[in-house]
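Sending over a structure as structure tokens; questions will come in a sec.
Apart from one protein chain that is not included, each protein chain of the complex appears where it belongs.
Up next, chain A:
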Amino acid sequence: MRPLLHVDDLKVSFPTRSGLVEAVRGVSFTLGRERLGIVGESGSGKSQTGRAIMGLTPPQARISAARLEFDGIDLLSAPPKLRRSLRGGRIAMVLQDPKYSLNPVMSIGRQIVETLRTHENVSRKVARERALDMLAAVQIRDPARVFDLYPHEVSGGMGQRAMIAMMLVAGPELLIADEPTSALDVTVQLEVLSILDRLVADRGMGLVFVSHDLRLVSSFCDRVLVMYAGKVVEEIAASELGNARHPYTRGLLNCMPTLGTNRHPLPVLDRQPEWRL
């Protein structure tokens, strides 16, 4: 099958008073209708990679790539109007914290309807029905009640489901999830992930899952890119994570305290300067 997304030598840098900060330094990958995880610690450039694909890089940033293509469309040279129609329509993004990324003065239902009507020419009535269906699809028990609630009236897990509903209502082909569950409780996290998992599988979407949690990502994705200092240091099938070769990946796996291991003190990551090269 033809890949959905081509990223070749993507670079994102930010001019600052103290010089150019290179956040992403040559990332390349292709994505089909599969689940790809991007893992790294803060500052590794994983979120900026996702944002560049979505077209949400801040205006002062410099962005370049040999190829940044979504379904045959060159994203870097695409006019803003075309990018706007892609964003939220064919490419959607789930953000970390529903508290900050939902509109606080608009009911949840209206936000979902707004997304749908921006991208599709449907009547209010049909839009409302599709929004309710979508809320039901993310396992919200009483969609009609939640439709009229405001973001501050729902819990974090519910808010995150509402955001997933909003992102999927226009039927995107590519979903970028940037730490979709990091702001949630552990027990709620799994519920949200299984909803996301089912919807991605049912609809045959491509998924880019950005997270700092290597174990979580590997249990959820097919393939994992490990980023360090703006570069991909290792690409590995999620099932092969135990055989990771790069010392950074192994260090990350090793330094987590887990149930049943007794290591005092914990091994820490010994960062080598050559990893940055």
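A few comments on the model shown:
As a working rule, a contact is a pair of C-beta atoms (placed from the backbone, for glycine too) under 8 Å apart; a residue touches a chain by one contact, two chains touch by 3 or more; residues count from 1.
The criterion applied here is as follows: contacts and distances are computed from a predicted model.
Remark: of the listed names "Glutathione import ATP-binding protein GsiA", "NADH-quinone oxidoreductase subunit N", "3-phenylpropionate/trans-cinnamate dioxygenase beta subunit" or "ABC transporter permease", the one matching the undisplayed chain in UniProt is "Glutathione import ATP-binding protein GsiA". Summary of contacts with the chain left out: across A:105, A:186 or A:277, the touching residue is A:186. Contact with the undisplayed chain is limited, among A:19, A:80 or A:260, to A:260.
Considering A:38, A:216 or A:233, the position touching the chain not shown turns out to be A:216 (whole complex). Take chain A: the residues that touch the chain left off the picture are 41-42, 156, 185-190, 193-194, 197-198, 201-202, 212-216, 219-220, 251-252, 255-260, 263-269.
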